[in-house]
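Note that one protein chain is taken out, while the other chains of the complex remain in position.
Chain IDs A and B follow the sequence of writing; residue 1 opens each chain.
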Amino acid sequence: MKRWKTVGVIGTVSAALLSLAACGGAGSSGSAPTNDLTVWMMTGGPGDNKIIDDVTKEFAKKHPDVKVKVEVQQWDNIVTKLTTALASDDPPDIVEMGNTQTPMLTASGALAELTADKADFESSDKWLAGLAGPSTFQDKLYAAPLYGGTKVVMYNKKMFAAAGIDKPPATVDELLADCATLQRAHTSIPNFSPLYMPGQYWFAGMPFLFGKGGTIATESDGKWTATMSSAENQAGLAEWKKFQNACSTKSSIGANTDSPDQDQIFADQKAAMIYVKAWEAGAVAEINPQVAKDAGYFIMPGYQSGSPLPVIVAGSTIGVAQNSPNKEMAVDWLKIITGKTFQQTMSKTIHQLPVVTDFLPTQGMPEILKLGAQAATVSRSLPSTPGEATLETESYNEQFFSKIAKGSDIADAAQEYDKHATEAFNAQSGPR
Amino acid sequence: MRAAGAPGRKRTVPNVVAVLVSMVVIFPVYWMFATALKEPGKILSATPEFIPWPLSLENFSTALTHGSFLHYVRNSLLVSVSTVLISLVIALGASIALARFRFIGRRAFLVGLVLIQMVPGSAMVIPLYLMLRSVGAIDFVPGLVITYMTFVLPFTIWTLRGFVVGIPLELEEAAMVDGCGRLRAFWHIQLPLLAPGIVATSIFAFISAWDDYLFAYVFLKSQSNYTLPVWLVSFQTSDGIDNGATIAASAIFSLPVLIVFLLVQRRLVGGMTSGAVKG
Partner (left out) sequence: MTSLTQAPEPRTATPPPTPPRTGQEVRAHRIARLTPYGLIVPSVIAFVAVLGYPLVRLAWLSVQDFGPRSLFTGEAPFVGIDNFTRVLGDSDFWFTLLRTLVVSVGCVGSLMIIGFLLASLLRQVSGWARVMLSVCLVLVWAMPMVSAAMIWRWLFEPQYGVLNWVISQLGIFGDFSAHDWFSSPRQALFLIIALIVWKGLPFVALTLYAAMGQIPDDLYEAAGLDGAGRWSMARHITLPILGPVLAVLVLLEVIWSVNSFTPFWVLTQGGPDGGTTTLGVYSYLEAFTRNDYGGGAAIAILTVVLLAALAVLYVRRLFAQGEVEA
């Protein structure tokens, strides 16, 4: 008798405890401002570095009583996590988002409108197009750009010298010729790639399309249409295939930059060139400092000399939660982090591009960043629709470019892309 | 345990086969630990080194000092152990009831248990989120425990029921004739016989809770509440992937489960045999 009572009691008490705890955790649907600010920043950005304390210190001057808590998030499944967090009763007040994820969150109603405050953001009229675009939805501002990043080509000077090449290529044709020269000069290295280019690396593939004048999609009256089958794009895709097959080892067709790790390949001197983001120079240095020292950089050349391929500006934006009780304070914090002072510190420390090109410090910038900023002046943004985030999360572009590099029929593949992408772009992009 | 077939038969060939099979089966696990013990710069190489030399603990120290490791261990342990205990209590009651007693809806209950195990995990995120949000249990450890019970309870109840069914009623009744009350009979006779089942399902419950990343990541908001799997994924950081630290983190993450398994494995295997006594 005692025992079944025990079992029953344990069960009931557990259930009761759980529900009590649950009730205890239910926050008030706070409309009254609180005295703390929760900020979610992404790994790899300024929030992941101690420079973020500068922002808080500056913020404390105007709001001395407010406690600011910065938490770093992972990229995996971040859209779901942000959506569920922002939809709860006590969301984080400020969130950083990848620029392709911003439209999705804006369209759902998760972010607060900032149009009225736009003029107060330093030099907001000169924001990088690739970041300002996604921050705006139906002509209203819902986020502020945080930082940008582009890519340049990193090359092994010693290998170039050994092959008799004295300067970086100025056009795509020259690049292809250099690839052939480098290949001939290094036949002893197994699986050698003159320019190691994983077939899935669509950030490198898209520029080939942009260079021919192609665009990913067009929009009219809120309806999107993917235009991958356009003549320009198909020509660009053909160039991409030619380039990838000629310059990179066969086993890279289906790979992405991390498997195998392309910085490892460059550091192991299995490639003479790779297409890198700013931080990858450091990654190479960690594995093989000598190779990093021998490295030089150049902007990916275009079809004609003097006009490099337009790049995609990746990066992050930062916004305020619609359900946040501290919107005004949050906007103040945002103004600091997008202001010139902090942006300069950010460029110098973590080598990301500032949101306004003018903010870039004139002295003491590593070459890779200077070139990156230069490359960013000719850029295209990705379609500013929630569907772009969908394509990214399902790795659709990666698989598409890899397919092309493998040799699939370009016209057919492009048509399929258009069908899939148009559907994705138009889902959930309706009016608020 | 005698071998099937004629006893005293030569065992050399099976033994050799067993050694080879063991080596093949364990190789990926071995590789994980061997790689974690290599020096960071030498992790990836075209010609693989099968024995790590020189041994280096650097990957482990990088992993352990990344983020608030100990704090996450505490959270993971808290959630996993709670899941096991609460699920066991509930499941024991339910499985005995299902196996021994007749009541309305018993068949529906049983069929429901099987059906529930068929739902793909990712589909439950939003429904669970909506449920937890309406009671305000998001970002709270109990929210996760409730979530884990969703996939642990059905399997546990179903398995334990099978074990209970396997215990002959004669044992209980014999004990009762001897003067035990029903529940003393339970305590002294049935529970020991259920032990292997309880051990097996507890391990299943523990691993399910310990390994879950998706629900922990989506539901937990404050960093201080994160569990270990979130920590494991966080090595894909700003500066690319630190392969050495990631592998070391995987090894560390696997260790508690491996240790628990090693401790109970004899009980488990031996017990699974005695789990159904024929009398």
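Just a few scattered comments:
Here, a contact is a pair of C-beta atoms (placed from the backbone, for glycine too) under 8 Å apart; a residue touches a chain by one contact, two chains touch by 3 or more.
Treat the numbers as computed from the prediction; the structure is a model and nothing was measured.
Considering the full assembly, A:Pro190 is the residue among A:Pro190, A:Gly306 or A:Gly364 that touches the omitted chain. Summary of contacts with the chain left out: across B:Met149, B:Leu220 or B:Ala245, the touching residue is B:Met149.
Think of the hidden chain as still there; on chain A it touches residues 1, 4-5, 7-8, 10-12, 14-15, 77, 79-80, 83-84, 86-87, 104-105, 107-110, 190-191, 199, 249-255, 259-260, 264-265, 270, 322, 386, 390, 393-395, 398-400, 402-403, 406, 424, 427-428. Chain B meets the missing chain through residues 1-6, 11, 14-15, 17-19, 21-22, 25-26, 28-29, 31-32, 35, 44-48, 89-91, 93-94, 96-97, 99-103, 106-107, 109-112, 114-128, 130-131, 146, 149-150, 153-154, 157, 159, 162-169, 176, 181-183, 197, 200, 207, 210-211, 213, 229, 232-233, 246-247, 250-251, 253-254, 257-258, 260-262, 265, 268-269, 272-273, 275-276, 278.
The working rule: only the chains that are shown with their structure count from here on.
Measuring from the averaged C-alpha position of chain A to that of chain B gives a distance of 37 Å.
Residues of chain A that touch chain B in their complex: 1-4, 7-8, 10-11, 14, 17-19, 21-23, 25-27, 43-45, 48, 71-72, 74-77, 80-81, 84-85, 87-89, 92, 190, 258, 260-261, 263-264, 268, 279-280, 282-283, 286-287, 350. Interface of chain B with chain A (complex): residues 41, 44-46, 86, 89-90, 92-93, 125, 129, 132-133, 135-143, 145-146, 181, 183-184, 186-187, 214, 217-219, 221-223, 230, 233-234, 236-241, 243.
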